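Sharing a structure here in structure tokens format.
Every protein chain of the complex appears in place save one, which is left out.
Labels run A, B and C following the written order; every chain starts at residue 1.
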């Protein structure tokens, strides 16, 4: 079977394929083969490091979208126990692009919500490639309210290219649904922890994508607009997504520097799908740590702190007479 | 133009038609004509009293549905000033079968909501004959919440055969939408006054049809099920609606005796459409009186009283040992 | 892993004594299953909580069976069993209401269409109610409205989780507007209960329609349905008459309601108690992060 590979991964995959062939080779000269294998393995290791250790923003975006990358449901299964999925917005439809329900993180009972992409074409059609309709955001809001009522910490997994831009989605109030999530989430009187595990695309990600802690996987991205969308505005065409990814500052590194996110979880070379269990373990550790820290804070204070955190996001200056005040809080504090 | 008439009104309409003809007649013998006119007028007056003064429940149901009967919008126009209509549920659609908005009753600012039927076929198609879909109930709920937030008394006009029983209505959660209105309305911390002006059909009416005061027009009805619906269950066919209207106890008289409603507003002989201004004036007076009485009550107490009132609706007995406790509160108190 | 799939993985109960299955035997020992049209051995059915061992069809459960099924053995204390209906409208049609009541009483052994009380679910004290479709179609009149309201008030005052299983054709016609007002009354009680911060789990069994769906049954924190249960506002016949066309297959089933966002999950009766217990674990207001 041919492995999925992005352009920049091809040389590596070719070497790996060669290695596989070599291993299957039945040769008389076992020693020579062994030597060749050893040599190839060294080459592969070097190339892997070279390929993945200095990824461009666009390459990271590609890894964030990798078809084999673990999805929300995978992390829920790996990190939590006793998951009970809840369905429906009580209004229009159960949107499969957003899943959620009760779960346990260690001994702590929580509410988990996340975008859900499919693992194959059929699943992706069902899940609408993880792009929610308004009913998905309304389901999320219902679960926010349940979490609030029963004082369950709210943990989200962000993995969407964005809210679905379709006729029906507009008819049913995509904008309103997202806005109402933002309002609700900002005032939840429980700890809110966000994990960006793949794509963090625009308002459709933000609707369940901010809180008291924002964790990002190393190769996930979080952006005001998809690189393609940005490129089509800036350079009038689908091309230039790589340049757009560069200028948008959408990588975890960059967003940590800007103070937008709080924590980065490392991935194995090549991306989370090269070691899902490892990533899940590390992500779990960070979730537990955040939960523990936030669990100590009084709930009213938590909401206040969340507001201050949001309040400080912004870069601007104000000239009052001769003085110039700079707001660069997101760079310095937090 | 032929006037609309129910069977029981035909003899009266025939006489009235004859009178009209007589009046248009150009005759030599003016005195004879004048005498005939006088005679016919007397006859008509007697027949009108005989036709309308002892209406059966079924005849009242028919008048409640009369195509010329004033609708919610007519009463809003006649009773209130400065009406500003508000639209939409912020979710799916603006349902024209329910209208609502801000209005002034004298000096008092209120929120008005009501079922809206059309005045002709085209309007009725637009208004779905006053039968709301879930989005209508969700609009009503939004207006309830607005009224609550801005402490505006909530006045409703009930005039529907029921919530629309259709495929899409079920798909979008007709039951849930009605249930949520009931919950919301029961806890509104403002005076709630209901005026049943035509048909009060089942849960679709009740969703905006109970409160601190329930006023009914003399020839309106309020029923757990339409007479036709009841007949089709009891006698297996559309016939027997007249008998069903009898046994269901759906007239204003009867409901006042049962303690379900509080006030009856009289109508002119023949129904409200024979004197809309008069009915509007009397209804306005009752609304103002109720508003004044309820305005004196503390808001928290108002909600408590509304609950007690609902709490007491029910006829049952309980045998505890030898004692037999009867709950007939709705008959006696209030 | 949606919870539905999880349950699919669970072992399917096997029929008791399969060799006897197709033998013709006297009435009362076998019953024909409406799901698979096969005869089912009644004793086996009882043991299997009246779920067809062959096709998972859920046979009707009485109110008493429901509360016994949900609560730990010996823990259910019934309340207000002696609350009995009056006939405020002196309702007489083809049959007098009082006669319908007598028949229903004889048939079910109940005074009206709901059984309420307290009990324990895996050792946790709860307020529990169950409707009985056998009593005049599980219709809600004064007594059902009053008992449901009392149950909700009890849960509010004593801070108990609330669990109500519905199975009802709606408001009880024979009590006229007094029945309709029970919708408002029970919903008002839920509004007050909600302030207590305690959980309410609704279980919708076949069928739940009309005034019950349009009041307390749809106002729960978590709504569960039994497989294939008919759930809706208007009855299918009324809708067909209104729109003058046949209804699509699967219309108003539990599955339909799940995909349209109206319920949280569909749970097989055999797993019902377990899932309720698991839900209660999450819904008890213990406060954040132990």
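Everything that follows uses one rule, which is that a residue touches a chain if its C-beta (ideal position, glycine included) is under 8 Å from a C-beta of that chain, and two chains touch if they have at least 3 such contacts.
Everything numeric here is computed off the predicted structure, so don't read it as measured data.
Colleague: Please work out which displayed chains the absent chain touches and list them by label.
Modeller: Hidden chain contacts in the full assembly come out as A, B.
Colleague: Can you tell me which of A:12, A:79 or A:248 touches the chain that was removed from the display?
Modeller: Considering the complete complex, A:248 is the one touching the chain left out.
Colleague: One chain is left out of this view; which of B:85, B:168 or B:304 touches it in the full complex?
Modeller: That would be B:85, which touches the missing chain.
Colleague: Please identify which residue in A:78, A:182, A:278 or A:299 touches the non-displayed chain.
Modeller: Selected residue, touching the omitted chain: A:182.
Colleague: Touching the hidden chain in the full complex, which residues of chain A are there? Just list them.
Modeller: Per the touch rule, chain A residues meeting the hidden chain are 163-167, 169-176, 178-180, 182-187, 202-203, 206-207, 210, 222-225, 229-230, 233-235, 243-244, 247-250, 255, 258, 260, 306-307, 310-311, 313-320, 326-328, 330.
Colleague: Tell me where the left-out chain touches chain B, residue by residue.
Modeller: Chain B touches the missing chain through residues 73, 77, 82-95, 99, 101-102, 107-109, 135, 139, 146, 149-153, 190-191, 291-292, 294-295, 299.
Note that in this section only the chains that are shown with their structure count from here on.
Colleague: Using CA atom means as chain centres, which chain is nearest the centre of all the protein shown?
Modeller: Chain nearest the overall C-alpha centroid, as shown: C.
Colleague: Between chain A and chain C, tell me the centre distance in angstrom, where each centre is the average of that chain's C-alpha atoms.
Modeller: 41
Colleague: Centroid from C-alpha atoms only, then distance chain A to chain B, rounded to Å. What do you get?
Modeller: 55
Colleague: Take the average of all CA coordinates in chain B, do the same for chain C, and state the distance between these two points in whole angstrom.
Modeller: Here chain B and chain C have centroids separated by 33 Å.
Colleague: Mark out which residues of chain C touch at least two other chains, giving numbers and ranges.
Modeller: If we look for residues of chain C contacting two or more partner chains, we find 218, 260-262.
Colleague: For chain A, which residues are shared contacts with two or more other chains?
Modeller: Chain A, residues with two or more chain partners: 90-92.
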